[in-house]
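The complex is shown incomplete by one protein chain, all other protein chains being positioned as in the whole.
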Amino acid sequence: MWSLSNIAANIDLWLNEQVGATWAVVLEMVIAGVAVIGLFATLGLVLVIMERKVSAWMQIRLGPNRVGPKGMFQSLADTLKLLVKEGMTPGGADKLLFNVAPFVAMIVAMLLLAPLAFAKDFQLWDLNIGVLYISAVSSISVISILMAGWASNNKYSLLGAMRSGAQIVSYELSAGLAVLAIVVLTGSLRISDIIQAQENGWWLFKGHIPAIIAFIIFIIAVTAETNRAPFDMAEAESELTAGFHTEYSGMKFALFFLAEYANVFIVCAIGATLFLGGWMPFHIGNWTAFNGVMDWIPSSIWFFGKTFALIFLIMWFRWTFPRLRIDQLLNLEWKYLLPISMFNLLLVTLIAIMGWHF
Amino acid sequence: MFEEVGTTTEGDLIINMGPQHPATHGVLHLVVTLNGETIKNVEPHLGYIHRSIEKMCESLTYRQFIYVTSRMDYLSAHINNHACAMCVEKGLQLEVPPRAQVIRVLMDELTRIASHELWWGAMAMDLGAFTPFFHAFRERESINDIMEETCGARLTMNYMVPGGVMHDLHPNFQRRVKDFLQLYKSKVHEYDEMVTGNVIFQNRMKGVGIISAEDAISYGCTGPVARGSGVSCDVRKHYPYEIYDKLQFDEILETGCDSFARYMVRVREMNQSISIIEQLIDNIPEGDFQAKTKAVLKLPKGEFYSKAETARGELGVYIVSEGGTTPYRIKFRSPGFSNLSILNRMAKGGKIGDLIAAMGTLDLVIPDIDR
């Protein structure tokens, strides 16, 4: 049957026949790199047009509708414009940090793709500490924002970066604890194990109320971590003009922009993997016929479908809620989310030990 | 250039908010002294859009100068024109026909709704919610369409002339206003659902930008800004002009003294304006829309002051006449200028986000402040 894992296996087989085992690994790595970059470019285009269409729909207007059918090529045109724009560096900026920062943001986003399972048996790197790897690498993203804010030699950028630092470091805790709840239920940090554990039901449904609480906290925390409204304190355009990327233009700005959307995709993919079963089809008990139909849908469609559903949820937040104030934002984390997720973790542990989950 | 301004100590950060800044709605320039995120001082620098309308008016005739005033508070263009026309009428001791009076009040109230709609959308946008802006513009557009039909303009109407209005109402006027009333009533619940009832919004607004009643009076605040602090100052009630004394409407007072109180005043004021329009729209008397006036207006020697309630507060027009065809000196007491002066007091000690929330509820229109 046609599937992503089959294609990958065939390529692997063919390369091994043609160039030998060592070169095959090298070439496969190159192919994976190109595929990741290609995925990012596509994601950027798709998510930007999706965001614009979603916002237009919520704001009773049409949105982009000039370039291509129903404006679908608008983001392509925007990318072209950004590519040919001059990337200015302000006079007083720290040139090295200023120019490196967008790439750091981008690289972090790319690294996070490694342990994700896009389809059945289709994963770049199924390492045994997948979840730990994700929380470790995602904390690096704050460095790129701090670099950008500090190097810009702009007070707005600096304020935005400092806000973002405080915010991401705080919300990392809740996100980590929410993820830990699933790790406790599964008993493994490996992504493929976590997905396998959801074969007969997603954790969101199997894990009782604690899993639902963990899911809600996870969504709130990752919205904050990706600097999306209502937690877009780092940008807060009505307060700080554009926050940490005030001074960026051209492709360097586009990289930040792309990194934001890539991060949104990644956190939603992680959410889908941990709580909604990743590529696992939706199964109900022993309804064999229903489950058979669900199995017939390719696993990659399941994965991307769940991810995009979560992305839509996050976009929905952005276009509905006003922004929090910085102290309210930190209060929310330290006074509410963190204690709740700690208590929730205890509850989950109890459930896991007693085997109360389905 | 601004580094030496104000008292700064080690660790303070001075940022220039504006003249190009998304939250200052125009070319207001605020020099903000920060300690971390906490505001220590806010100092407005004005003049980026100062056209010296007062000087300009000194060389314009009493018919001409009214049109310039549309460009002051462009969101209340009708009411600006109205106040000026009333001042000239006071000098000429001119009686305005009843039809013109009703038309003027109708236009004023439509303007007030349109202005508050725009403010409502912009306020939500200041706090980071984009969507309400577009929803507010849906209703505002239909008011602008009504204006366009009757006055020929959508923003700077120039419809009021000394003695009445420039031309009669468009035949469609009544029907379209009724359509608008229906549209507004079917959509007004969205305002509460989308913004007023939102927990984040309430947390951002409540307890922010406190103005005590004493301060409001001392700083010369008028309009919704003062009424949010419980100061009764509606010119339409206290010094009724045209037919306002014959109409049934409430002066909206809130005692919260904070940004949320001022927000509620404006939202509730829109409903009062709707009720005024409902009372009048079927009762527009027949007759002249303009009193007979001479081609060249000459005001007698003396001083004339008229006031009107714009969407932002009390607008005063002070004309000093030497008996000629042009004013000798004219002064516009614009509500925004006085309201702005309290900004520093409101914002001190708050966060940057609070400054935005407080400034938004002042409903500043910069050309009104700069004149």
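When the chains are written out, they are named A and B in that same order, and each has its own residue count from 1.
Here is the rule we go by: contacts are C-beta pairs under 8 Å (C-beta built on N, C-alpha and C of every residue); 3 or more make two chains touch, one makes a residue touch a chain.
Keep in mind that, in the parts below, contacts and distances are computed from a predicted model.
Peer 1: When you check the chain that is not on display against UniProt, which of "Inner-membrane translocator", "NADH-quinone oxidoreductase", "Signal recognition particle receptor FtsY" or "Glycerol-3-phosphate ABC transporter permease" does it turn out to be?
Peer 2: Choosing among "Inner-membrane translocator", "NADH-quinone oxidoreductase", "Signal recognition particle receptor FtsY" or "Glycerol-3-phosphate ABC transporter permease", the correct UniProt name is "NADH-quinone oxidoreductase".
Peer 1: What are the shown chains that the left-out chain touches?
Peer 2: B
Peer 1: Touch as defined at the start, partner being the missing chain; which of B:Tyr67, B:Phe134 or B:Tyr318 qualifies?
Peer 2: Going through B:Tyr67, B:Phe134 or B:Tyr318 one by one, B:Tyr318 is the residue touching the chain not shown.
Peer 1: For the chain left out of this view, which of B:Tyr219, B:Tyr241 or B:Phe260 touches it?
Peer 2: B:Tyr219
Peer 1: Out of B:Asn35, B:Ser52, B:Asn172 or B:Thr255, point to the residue that touches the absent chain in the complete complex.
Peer 2: B:Ser52
Peer 1: Of B:Gly302, B:Gly323 or B:Gly349, which sits in contact with the chain we cannot see?
Peer 2: Only one of B:Gly302, B:Gly323 or B:Gly349 touches the chain omitted from view, namely B:Gly302.
Peer 1: I'm checking contacts with the chain that's been left out. Which of B:Arg138, B:Lys206, B:Arg268 or B:Lys331 qualifies?
Peer 2: Reading the full complex, the residue touching the unseen chain is B:Lys331.
Peer 1: Suppose we count only contacts with the excluded chain; which residues of chain B make the list?
Peer 2: On the side of chain B, residues 1, 44-47, 50, 52, 54-55, 59-60, 90-91, 215, 217-220, 222, 231-233, 238, 302-305, 314, 316, 318, 320, 328-329, 331, 333, 337-338, 340-342, 370 touch the unshown chain.
The rule we apply is simple: only the chains that are shown with their structure count from here on.
Peer 1: How big is the gap, in whole Å, between where the Cα atoms of chain A centre and where those of chain B centre?
Peer 2: Chain centroid spacing, chain A to chain B, equals 45 Å.
Peer 1: Which residues of chain A touch chain B in the complex?
Peer 2: 55, 58-61, 155-156, 159, 163, 229-230, 232, 236-241, 319-328
Peer 1: Would you pull the chain B residues touching chain A in the complex into a rising list?
Peer 2: Those residues of chain B that touch chain A are 13-15, 21-23, 34, 37, 124-131, 133-135, 138, 194-195, 198, 200-201, 203-204, 351-354, 356.
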